[in-house]
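First the structure, which I've put down as structure tokens, then a few questions once you've had a look.
Only a single protein chain was left out; the remaining protein chains are all shown in position.
By written order: A, B and C. Residues from 1 in each chain.
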């Protein structure tokens, strides 16, 4: 039985709590949150203890696996402390919004050698995973182009969130920058990004964009389009299409149900999930399950610290590209590390 | 906290065990199965006790709700004993394959007055429930016709199962006979059924059919088609379409994923679920959840003993229709009770 | 060049005029209509002559092929006269609404030996034809059940039309009774039909039904459901599904376009074609093309007078079944001829 401690009892922390509860090889041992009431409520819900500090949680010898679900600015210290305490670490991205610091942390974590997984949960979406496996098995031949669209949920984040998010490319697009490496099995060569404020002026006032277009050229020459928006009036809309020399494959947008109505001159189907938690509900548990299997010694590939770092490098290149209105080569960003 | 006892630790018993585990208002107290090893394994899986006999389970005062998941020939006695012990009863259909006996049991249960729900889980499929709610709200106007198709799984039952099943109309079609009452909110007037053995001769040798067509005329004149097969080479295929004076609504067949591939001259989507457990996975828990809400005093409509009885009456009419090659009026079957 | 004469310049006559115009092996020589203005307008539109009477048209030696698009009560005489004049005949069904007279006419036409095709245009719908070819090639194994739904257009016919139509089973359902023989390659054994008036009381007042359910058992035991309505609020809705031991195949309902919108909580596609002319636009020309190919000596199978007769026999059985509320064997109807 793997005993788990969770740092952070907000929405995503609770999602991980549910994943632990569902996994019969795990048990939730303790939780920590700076808001004590939050911590107590979550502890009670899942039958766990409350740790008085992150340090106390890391010091708890009973705990095998630490889930880091705290705000981004706490990540680096907690990744390091948990790893140094000999825990396996399942952490939300990024390791740090400052790329140089993230790079240094990755070097340190590599030295420590404890298993670390980044929570790129979209890799564990059933349909995305089917697509990736088929693409990697050559089902569509050689990859020529990829389209990754993600829009939603139906409101933009608060100005505070936006200001601390690192910007749209680092905050959201990074998920899709990770996916294109994972799907194609290739490294990126160059990135171009353009952003606009079209849906909500508050986003622009916070110094961010709500609409972004990115193109990434991969080593083979394959070209990936990323079409992202912070908000979609109609819910949460993710879609991946990969075109290759032998065919095309798509992980289709999901609807919230499978009922069709025909009335007047319309055929109407159920709408989309409202947010990423609804859209990707099952993927969170699947991600944790994969890490647990890896810890049990199974040959399971999970997104590790190098994957997290490379996705950040790509996001850095996109941020630079958008700021300077030019194509940015990955080697340029890497050279600065 | 509602404490639950489950009679029967086979496949469906375990499905109910999972539903109890997921429902935070319930806890599984005890299980019984004539195969002691089965009972012990299930008890261990869910952290419950093993009852030495059904009687012992019914006598356990801690238990509030009994789930009857035993073979059909044990149902009648267990429904009655559980009810007489003051338990709420969630039982698999039918109350008894003999209609007269089922009728008498329903009269007795009505007298006892304990809450009883029949496990018509398809009513709790998210999409079927959306369809029903919209039809009942008048979204397609007055119902003119219904089509209910159900085929699968990909093998026929064993001859032993078939011989004790009461025949296809009572065993499987009864689910759809229940659905047409539930969807339309109307009672049936007459039934015609035709059956054939086309997929597997073993079904015919066991005295049953593997393919059936039923048409039911409802009170209003609405006409329902039921197209059922014991087996589908490609998995489990359920679909409901309701046509009315203002439109049509369909609960579409489900696929096991949402990936599309285009290769050569085909567009290929993921296939169908393999069996009813995969197809209706979520509905079992939703059915139990509904009963729990009802027991908690909420105004929730669940399929009760009268519904089970009327579905059986319709199945009896279908069986008679197929045997005698004639249209059978419901009043004729009711008159014999 | 095959020279064509068309009897009847109403809507369906003009559809055939267009088909002749599109077929490069044909030319429209003359048209006849009792309404002289109609005839003149159509003649002008297509650059054809006006015949002063059906007899004059049949007597025109230049004409090779006569298309009979007149009202039903004129069919029998015109089929016979055209055939006796040595013309190939492409005629709208039925040969005569009186089955005995139709039977006699078929015997006579068989003696004359001129090529005669019945205008069962649905056989020439691209998708229906794909379905039929695949089913006949064994792609889904042995046929177990068929579902044929047809509803629409969005208004019911006039009382006058209804009174002279022969009733819903002979007028509309007959198309689908023909299709089930064509798709399965089997003859029917027995028929049960139920009808209701649910959409428009004027249909009932004219002695007809607006909603019908038919089940036909074929020789092999395969069971066909026909779900027909005179009217659909949302347009013209045809769908065929055939289920067999190896799979299922569907000719899906058509939409009038391929645009999808997602707004609020709905995904909306374009609606359905408004009527059978829109829905089956291409099939009329394809039907004529097939007959022309047959006349040119190609090995093309077309629905002939025996097919028309058998569809009528089935419609007669359905009419009898609905009237007498019983299953009717095809042999019973055939025995009366």
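In the analysis below, a contact is a pair of C-beta atoms (placed from the backbone, for glycine too) under 8 Å apart; a residue touches a chain by one contact, two chains touch by 3 or more.
This is a predicted model, so every value here is computed, not measured.
Q: Among A:92, A:127, A:171 or A:237, single out the residue that touches the unshown chain.
A: A:237
Q: Consider the whole complex, including the chain that is not shown, and state which of C:53, C:130, C:219 or C:331 touches that chain.
A: Of these options, the touching residue for the absent chain is C:130.
Q: Touch as defined at the start, partner being the missing chain; which of C:156, C:249, C:272 or C:288 qualifies?
A: C:249
Q: From the list A:56, A:192 or A:320, pick the residue that touches the absent chain.
A: A:192
Q: Given the contact definition stated above, which residue among B:263, B:294 or B:329 touches the chain not shown here?
A: B:263
Q: Tell me, which residues in chain C touch the chain that this view leaves out?
A: On the side of chain C, residues 126-127, 130-131, 134, 139-140, 246-252, 254, 257-264, 270 touch the unshown chain.
Q: In the complete complex, the non-displayed chain touches which residues of chain A?
A: Touching the chain left out of view, chain A contributes residues 141-145, 147, 149, 151, 190, 192, 194, 196-199, 210-213, 215, 217, 220-225, 227, 229, 232-234, 237, 241, 243, 245-248, 325-327.
Q: Considering the whole complex, not just the chains shown, which residues of chain B touch the missing one?
A: 233-235, 237, 255-256, 262-272
Simple rule for what comes next: only the chains that are shown with their structure count from here on.
Q: Nearest chain to the global Cα centroid?
A: The most central chain here turns out to be B.
Q: Starting from the mean Cα coordinates of chain A and chain C, work out the distance between those two points in Å.
A: Once rounded, the distance between the two centres reads 58 Å.
Q: Taking each residue of chain C in turn, which ones touch at least two of the other chains?
A: 233-234, 237
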